[in-house]
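Missing here: one protein chain of the complex. Every other protein chain is in place.
== subunit A ==
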Amino acid sequence: MFMMEKALKGSRRYWIWLSCVTCFIAVGLCFYLRQLDQGLGITGLSRDVSWGLYIAQFTFFVGVAASAVMLVLPYYLHDDMHFARITILGEFLAIAAVVMCILFIFVDLGQPARVLNIIRYPSPRSLMFWDMISLGGYLLLNVIIAFATLRAEREETRPPQWMKALALISIPWAISIHTVTAFLYSGLAGRSFWLTAILAPRFLASAFSSGPALLILLCLALRRLARYDAGEEAIRKLAVIMTYAMAINVFFVLVEVFTVFYAAIPEHAVHFEYLYLLGGAHTLAPWMWISALCAIAALAILLTPAWRSRWLPLGCVLVFGSLWLEKGLGLIVGGFEPSPLGEVTPYVPTLPEWSIVAGIWAVGVFLITMFFKITVSVRKEAEG
């Protein structure tokens, strides 16, 4: 069913690329084995900052996974045929992203051998239980939809009827995965940084810009490296979606900033001060400013008619980079700094931590490479 044979035939370049990616996975695995042996103390985490890069990256990639809905929605619900060649790429990206999310959670666990306790003692009062259900379901939906589509194309038949029903179910499901992920944080009374109703909408807005940004870059790479065209019009429409989602995201952040600083409740303001005031133990502040500058530059490029198509790749890189810093690092660490007792413990991810993160990224890259290889092979055969 998975058409793995298509991923086993490739050029020299394809195999060299996969070997390089595998090296990163191996290095990450070595550091993970060390973490398993010595404990999570080999990360930069501490009693006060008890979640960091792993959980932040998890959050960011749930967004990337959810963003597939921005292709599924126009293609399956509005029958926009421009998305015919690109939608499956988005679904495969979602599969790789969910796998990465599961790995990020797994490496964050202190006792990974006991992970099945989540299923043995299900706790519907915990949002983590619902996150498991929503992510697992979303993974399953996308695996079935993507491979069933591809199979139908290979056999040159129409996709089965139930496929469309599944695709339609996956639309609200995609919204749910990121909403539940936001609720993980925004339901905690003691963490005023996350205790805001805008968190879930903000998560969705940043998801619908960072995901498409990555997908556009991947499509441009496919065009150059594999001579597979996902469709000029599809990329153009996706760029519009990305641009306005980014604008909405920036708006949501500014709305939050207004509420926090005009109301001026110290408990709420301290977290923003930690993230954006330069100097002292505020190790993240320079990165947060880089993120803000990237966001401004991205919007300037993507909204200016003369620049937006010529500089599209740069715009995508800036959107992705900006949100990766904001959501993939600052958003989680900012909730813990300062601690409930007002202390700031500097958090700097360590080399083992970065290596494990890079290893998980490499797993994602490996999966994407294989999925896209299968897709391109099947489609080229069908066409020619």
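By our rule, a contact is a pair of C-beta atoms (placed from the backbone, for glycine too) under 8 Å apart; a residue touches a chain by one contact, two chains touch by 3 or more; residues count from 1.
Rule of thumb we're sticking to: contacts and distances are computed from a predicted model.
Name of the non-displayed chain as stated in its UniProt record, restricted to "Sigma E regulatory protein, MucB/RseB", "Hdr-like menaquinol-oxidizing enzyme, subunit A (HmeA)", "Citrate lyase alpha chain" or "Peptide ABC transporter ATP-binding protein": "Hdr-like menaquinol-oxidizing enzyme, subunit A (HmeA)". Only one of the listed residues, A:L40, A:A247 or A:A358, touches the absent chain: A:L40. The residue touching the chain not shown here, chosen from A:V21, A:L53, A:M70 or A:L127, is A:L127.
Residue in contact with the omitted chain (choice from A:T283, A:T345 or A:T369): A:T345. Where subunit A meets the chain that is not shown, the touching residues are 38-41, 45-48, 50-51, 105, 108-112, 114-115, 117-118, 120-121, 123, 125-129, 132, 184-185, 187-191, 266, 335-336, 339-342, 345.
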